[in-house]
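Notes to accompany the following structure.
With one protein chain removed, the remaining protein chains of the complex are shown where they sit.
Labels A, B and C are assigned to the chains in the order they are written; within every chain, residues are numbered from 1.
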Amino acid sequence: MDNLILVVILPLLAAFLMPAMARTSEVLARVTGLMVLFISIIIITSVWGSVDEQAVSYAIGGFRPPMGIVFYIDQLSLLFALLIPVMILLFWPWNKVTHIREYSLMMLLTASASGLVLSGDLFNIYVFYELLAVASYGLVVAQGRAGKKGEGAALAASLRYLILGAVGSVMMLIGIAIIYTQAGTLNLAHLALLAPEKLNNMAGLSAFALILIGVGVKAELFPVNTWVPEVYGAVSTRLSALMAGLLSKLAVIVIIRVLVLLFPQPEALQLMTILGMLGVISGELVAWRSRDMIRMLSFSSIGQLGLVFVAFSIPGDMGLMAGFAVALHHLLVKPALFMLASGWTGPLESLKGAAKQSPYIAALFVLLVMSLLGVPPLPGFWAKLLIVVNLASQAAPVYQFALAFVLIATVIEAAYLYRVVMILYHPNQGQQASVREKHKAFELVIASGAAVILIAVALQVQSMETKLSSMARQTGDRQHYINTVFSKLDLADIYHQNKVQQTDFRSNNQLQGSK
Amino acid sequence: MSVLDEVFILCALGALVLFVFHRIRGIEKLAVVFYAALLYLLIKMSGLGYGGEVIYSSFSLNILGETLQWRFDAVSWFFAIITVASGLFSAVFMSGKWGESYREKTSNAAYGTLQIALLLNVNSMLILLASGDLLSLFIGWELVSWASFMMMALNPDKQARQAAIKYIVYAMAGAMAFLAAMAYVYGITGSLQYAELAQASAALSNGQIILLSLLFFTGFAIKMGLIPFHLWQAVAYAETPAPGAVFLGAISARMGLYAIIVVLIQLIGLGHLQQIHIPFTFWNLQTVLAWVGALTTIIPTYIALKQNDARHLLAWHGVGQGGYMLLGLMTLNSLGSAGGLLHVFNYATYQAALFMTIGAVIYRTGTANFDKLGGLVTQMPLTFMVMVFSIIGLAGLPPMNGFVSKWMVYRSLLLDGEPLLFVAAVIGTLGTILSVYKLVHNTFLGQLRVEHQNVREAPLSLLIPMLVLAAIMFVTGMMPGLVLDWVASAQLAMGLVPVTYNLGGIVLASGGLDMIWITLILFYGLGVGAIIFYLLGGRAKRVHQYDNYAGGHFLTSRVRYHYSHNFYAGLMHLIGGWYRGSFKKLEQAIVSLVSLLSQLSENMYRSAQPAMMVIIVVVLSLWSISGGIN
Amino acid sequence: MASFNSISELLAQLLFMPMLAFLLGLVMVLMYRKIAARLQRRIGPPFFQPVYDIVKLYSKDTQISHGLIHDIGIVVAVGGYVAAVILLPVPGMDGIADKGGIITLSYFLMIPSLGMALGVGQCANPNGSIGISRALTAMLAYDIPFIIVVFGVALHYQSTSLVGMIDYQQAHQWGIFEMPLLAAAGLFALQGMMGKHPFEIYVAPAEIATGPMVEMSGKFMGGLFVMQSFQFYVASVLYTSLFLGGGANWFEFLLKIFFVVEIPMSISFLFPRYRTEDMVRIMWKWPVMLALIGIAFVI
Partner (left out) sequence: MTMPGIEVVFYTGAIGLIVIGMAGVLMVKNVFRMLLALVLLEAGASLLLILSGFRETGVAPILLSGHAAGQLMNDPVPQALVLTAIVIGVGIQALALALILRIKHRYHSLDMGEIREQMEHDIAVNSGVVSPASAQSPEPGGHHHG
């Protein structure tokens, strides 16, 4: 368990050492990144079995919380800690001409992402989030799409993304400041302990709103997601897949952690519902108009993330479970779709008859799309079912609106996705069929892998359900978090401290009163 | 292992085999064997059609705290036997010459795909029919939609493809309405089992029932193409390849009716449908649904009257006939609901036969356009005969089976004293008569076109299924008791009072129906007519078709005069103005609205200042904090 | 069920009912032509003129057939009415009538039109097709009020059995007094049903060359003449059974049915013919309205 910190430290070191290494041995530098990723995967798999119903916390450097910095390792964080190196490995820029600093940025991304999911401290989360942001701005520039116009677009998209992201960071910082003013600590477990008393008020809610907007930039949350079509349009599909699939989910995870632990107010959830449902409907509406596949997928991604937010905004463990289901499903499907889209650039009309040219790829596309739409018995259906069923059982009217929005958006989604399917299976070849790019082997492998997993999950839906629900239960259990991070001794300390402070305060009052 | 398990195993096996070998010649024979085997298994379950016990599958699935189980009761069996029989007939139809020509026109793979599509349709429908709770019903529902979409998308024609897209959007909208209803059921009862809903529905408030019924009904109505969701179906069905049209036309849309039976009648319950009044009106739910059925008999039928393509005409009638079934069912008395159910069977027989005749005509002439046909009776007399039999059924005239079911619907409306519904049904029937005459006249009667002078009778492989269907139509018309056995069992399963019947028809105190007598009387009458015509007077001389009188001129044989375009000119002159396309405009309006919203959203994404958005969010959150949401 | 005592009675009914209908129909045709003549200040044809016409047409030398369906069309046109006749109760012979009932009968009445339509279609004469499209439109026009009337009556008697209706009327009161509006509407529809003035433009003599009859010669025309006499009979008996209490005995029966035929015949020559569209319009307006109001009273 102790060496789990290497998952953050090793890539971080590698990120800074790789450029230096490249001066002495180019090959060594290139291999280092991969090595680090493999080591990360090995470390995580080695602790995989040890975390089940009982989460584990780990104080870095031996300082006890709440003063020290802790890692919190439960099923959720461990799952994502594993997914991060795996996904980054899958979308690793293998190319020979890749500049070494790109690898370095990828390493930075790995380190910050792993830190983000494992960290049990709000400010650490902020720091890792910022690092993640820097890495992704850099990657957007570095992995601009090929072509004459590629570089300029990537630069401009990166700058616009950066400005939005920086504003978001500031919002998050202000939110953290408010929390600190209220509670006087930034340790999540400590905050969780104090939250019902200190954060269950207007100030706490506004802090949540600010953090939601701040982190929401990465999570493609409704009003701060204008960067999505620009960036995905400007960068390689590989990076788009990574960002839409993995990075957005990491930001969502952060929001969920904060929400579950710190903000018990129903208004916080409902704010998220509103933004989520606006995201669903606006994303799907624009995707309906899109004329090329990447743009369509970008907006579809906005819509899907909106769905994720709607799901997570349902109170209780069922909401968390629905959210995990739809988030993981999107994490699986969207990258695969981006991979398929990379060979199918150009206007949609030019894809006429593509299925005749490459029937296997078209069939894969249909399968993925159907799961995205929620056609039973594919996993996407179960995810959507969870959302719908749980939305309907909520009493607050905002959830009923959300239900309507989600269902309408699905119809729109069906309209454009099936239109693409029909274009692919068009009997006539389009005029531009000859200039179409070929799919690269690794893209097909990834998409096929996703399809295989989809089918496997569809067959094993019962056991998936048990896993997800146990994950949701653990994530949603605030007391469990507190008990895991603090030993009994710590807790006694904290209670003692609080009591002392409170008595001080009271004695002050009495003093004033006596005067 | 129950028989139902065997059915599912056979389905899976068939799908697998067909998928692997679909490019191979001879696969069509295998498909026929498959459907025959399926039919055999269904016959093994035929106890269900005679009041047998419900058959459960021996496997189930536990998810979301729900047990998904599959089972067959009398209603499912009734629909299933029609489904599988339709599949068998389509498969036989496409196994012979038709298949060969389709292969030549397209490819082995395309033909195999058609076979796969048909098989998937049959299988998905069986899964739907076997569903034992709302969740499995929904799963079956979506599978059916997708299989139908696959079938429709096979035609490379542009119009057909657009129809398929339209279909899938409609189907998705219907599925979402269904899903919403299901979610509400879950929200109320915390379960998706039929039994729970049936129990809980007794305690629901009127508003909840109305909302639930409306959502469910919308979902099911879209599949059935009921008003106001009728626009998608006809074009989509008409444009599928002939065997596909046979199958889809015969039974596919009836899945909506099945779902209505299961959910609205069995679960929400008769009492609710009859008692709950829609606020601010004097209608109850039953009346509303019955009127939807009645309007569906009228509007699509008169749209059919205007069609200029045989397939479209038939498909529009298919939509209209769905209205009769719903109308019959929604009388909720034993006679009317039996009529509605019986109509499902009867309609399947003649609609399948009709699409087959048109398929045969297209096979021989290459077109179903009325402007390019005519006079084929001399060339294809057997096909013509089948068509006449079928249109007699479609129009609901004795002695074919269509008459029996329509008679039952009318009779029950009479018993209930529903004059306006009755009139609506009659208007629909009369429109049907007009339009089926147009069908048979414009295709088979009138002058034969020059290019069709060498057309021969349809090949045997096409004729056999048609003739068998015609025989079924006649036999079950004369002896409706054969099918009424199944219908009565289904009614019992639905919780209705079963109809009293005998082999010849309906037994009722105040005037029943005895089809054996009626058929005999009719044939006696025709015999008398034949005696009067043939035995008396001189022998008639057969002359050439064009040897006819036209105001003192001979109609030359080079220029054809076939009165087919705008056939009912006079009537159209009168009622033409009523075809305003209001529903079409509504549909367009919705599409425009969506595209407007879409454009607005896009502009927002394009031009929105990120910081502006942040401010909006801050304002929004302040609003929500100050309790603006609730 | 069966109210006849023996096979022989059944056979007798099967044989006599159509024959009787045919003979009475012929007399009605004669009456029609006489009335027309009188109204036009003519003497009119002799008593056996309808018979002469049919015999003449049947015995023509050139009988031109355009194909099997052409023949069958005529067979069905006549046969449909024969079958309908059997379902109509007359005094003393109502055994088989009970097998059908009013709904079946209404459907039987559509069969001859369709049979004729098939026959005409086979003739391959575009003029015939035009005529038949008008004829079917006309059928649509009068059948809607007719069916509404039938519905109202059946609703009133709570039965679809003609025999039952007659029994009820004879025990209580004639339908025409209980349902005057429906009876009026029925009369309207009857006018159309019998294919007479002013609703007969599709078979008007002036339309011979452009109507359904254009290819009908010889015994084809003769068949249609036979059909016409059945048509008169069926319409009048049906109306009598629905509204005038049927016939307790033959005298009463004959009186009633001739009276029923007489009214529309007298009216028919007072008006010019309506165009098909106008006929639809008028049929869908007045009789339908009357019938619906009548039903409202019944309920």
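What we mean here is this: a contact is a pair of C-beta atoms (placed from the backbone, for glycine too) under 8 Å apart; a residue touches a chain by one contact, two chains touch by 3 or more.
In this text, all values refer to a predicted model and were calculated from it rather than measured experimentally.
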item: Option from A:V86, A:L155, A:A396 or A:L491 whose C-beta touches the chain left out; value: A:L155
item: Residue of A:V127, A:A404, A:I453 or A:L491 touching the missing chain in the full complex; value: A:V127
item: Residue of A:A20, A:L34 or A:A177 touching the missing chain in the full complex; value: A:A177
item: Touch with the omitted chain, as defined above, among A:I60, A:L90, A:V167 or A:I408; value: A:V167
item: Where the unshown chain meets subunit A, residue by residue; value: 123, 126-127, 130-131, 133-134, 137-138, 141, 145, 147-153, 155-160, 162-163, 166-167, 169-170, 173-174, 176-178, 180-181, 184, 186, 230, 233-234, 289-292, 294-295, 345-347, 350, 432
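Assume only the chains that are shown with their structure count from here on.
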item: Chain of greatest Cα-centre distance to subunit C; value: A
item: Where subunit A and subunit C are represented by their mean Cα positions, the distance between them in whole Å; value: 80
item: Between subunit C and subunit B, distance of the C-alpha-averaged centres to the nearest whole Å; value: 36
item: Between subunit A and subunit B, centroid-to-centroid distance (C-alpha), Å; value: 46
item: Residues on subunit C engaged by subunit B in the complex (per definition of touch); value: 1, 14, 18, 57-69, 71, 74-87, 96, 98-104, 107-108, 110-111, 114, 117-118, 121-127, 129-130, 132-134, 136-137, 139-140, 143-144, 147-148, 151-152, 154-155, 158-161, 164, 209-210, 214-215, 218-220, 222-223, 226, 275-277, 280-281, 292, 295, 299
item: For the subunit A and subunit B complex, residues of the former touching the latter; value: 160, 163-164, 167-168, 171, 202, 205-206, 209-210, 212-213, 223-227, 229, 267, 270-271, 274-275, 281-282, 285-286, 288-289, 299, 370, 373, 375-377, 381-382, 384-386, 388-389, 391-394, 396-398, 403-404, 407-408, 410-412, 414-415, 418-419, 422, 425-428, 461-462, 465
item: Parts of subunit B lying in touch with subunit A, wherever the complex brings them together; value: 61-64, 135, 138-139, 142-143, 146, 149, 153, 156, 161, 164-165, 168-169, 172-173, 176-177, 179-180, 182-184, 186-187, 190, 594-595, 597-599, 601-602, 604-605, 608, 610-611, 613-614, 616-618, 620-622, 624-625, 627, 629-630
